[in-house]
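Up next, chain A:
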Amino acid sequence: MDGFEVFFVEKWPYLATVLMILIGLYGMVLKRNLVKKLIGMNIFQGAIILFFIIHGWKRGATVPVYDEAFGDLPANYVNPIPHGLMLTAIVVSVATTGVALALLSLIYKRFGTLEEDELLRELRAEPAGAPSSGEMASQREDVEGAEPDDGGQR
Partner candidate 1 sequence: MDALHTFHSTRPLWALLVSLLAIPLIVATGERHRNLRETWTILAAVAKTVLVWSMLPWVLQGRVPEISLWRITPSVELALRVDTLGLVFAIVASTLWLLTSLYSIGYVRGAGEHKQTRYFASFAMCLHATIGIAFAANLVTFLIFFEMLSIATYPLVIHKETPVALAAGRKYLSFVLPAGLMLLLAVVLTASIHPGGLDFQAGGFLSGDDASRVLLRWIFLFFILGVGVKAAIMPLQSWLPAAMAAPTPVSALLHAVAVVKAGVFGVLRVTGYVYGPHLLKDIGVWTALAWFAGVTLTVASLLALRQDNLKRRLAYSTVGHLSYIVLGAAILTPYGLIGSVLHLMFHATMKITLFFCAGAIYVRTHKEQISDMVGIGRQMPITMGAFAVGSLGLAGIPGINGFFSKWNLALGTAQGGQWIFLGLLVLSGVLNAAYFFPIVQQAFFRRNPEFSSYGEASMWMVVPLALTALMSLVLGLAPNLAAHAWDLARAVSAAVMGGAG
Partner candidate 2 sequence: MSVKWTSRLWAGAGTALATLVSAVGVAAAAGHEMAQAHGDLSAIHGAATQSPDAFQIPAMVLAPLLIGVVLVPALGRLRRSLAYQVTVVVFVAYLAVALKALTTVLAHGTLHYKMAGWMPPVGIEWTLDALSAFVVLVLAVVAVMVAIYSGVAVRRQNPEREVPFFSMMVVMMLGLTGMVMTGDLFNLYVFFEVSSLSAYALMAVGDRKAPVSSFRYLLQGTIGASSYLMGVGYLYVLTGSLNMADVASLLPHLLGNPALTVALVLMVAGLGLKMALFPMHLWLPDAYTYASSTSTAIIAPVMTKVSAYVLIRMIYFVFDSNWVLSDLHLGFVVTWLAMAGVIWGSVMAIAQRDVKRMLAYSSIAQVGYIGVGIGTGNPWALVGAILHIMNHATMKSSLFMVTGIVEMQTGTRRLQNWNGLGRKMPWTFLAFTLAALAMVGVPPTNGFFSKWYLALGLAGAKQWVLLVLLVLSSLLTAGYFFRLLERIYARTGEDVGSGSARVGEAGDGGVREDGGANADGVKLAGASGSGIAGARDPGLALLLPPLLLGVGTLVLGLVNAWFVTEVIAKALPAALRIPGLGG
């Protein structure tokens, strides 16, 4: 194998991981829309899942279910542990996304926008140290709900 092939076969998974992490971070840090931030977070988590899966992979091996054709040599089966781990990690990731989406819908309901700039403007307008009555405030808002959502309709 020449260096070119080594690079793509052996190293590309790392490159892909790093690239995905960077894309994810870019989305989380620089995008101004909260949903896009959330998407960035998902890409970020995906990168790490990919990273694990790559390491479970072996050239020419098969799924870790006993197969006559492959015999009982462990080298002929891919490592199942990373897959098992990532199954859990995916559950975690989905759960995180679920909570995040619930938060986002709450934010949208309260402030009528998911754009960070507009949110910040709204937040600054409020007095600091107001008492905690979030739930109550939100309910009242919802009842009065008629206020038009002038921002964030995109």
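What to note about this one:
One rule holds in what follows: a residue touches a chain if its C-beta (ideal position, glycine included) is under 8 Å from a C-beta of that chain, and two chains touch if they have at least 3 such contacts; residues count from 1.
Candidate selection criterion: all candidates are chains of the complex that A comes from, given by their letters.
Not measured: the values here are computed from a predicted model.
For chain A in this complex, the touching partner among the options 1 or 2 is candidate 2.
Partner candidate 2 is touched in their complex by these residues of chain A: 25, 28, 34, 37-38, 41, 44-45, 48, 51-52, 55, 64, 74, 79-82, 84-85, 87-89, 91-92, 94-96, 98-107, 109-111, 119, 123, 126, 128-140, 142-143, 145.
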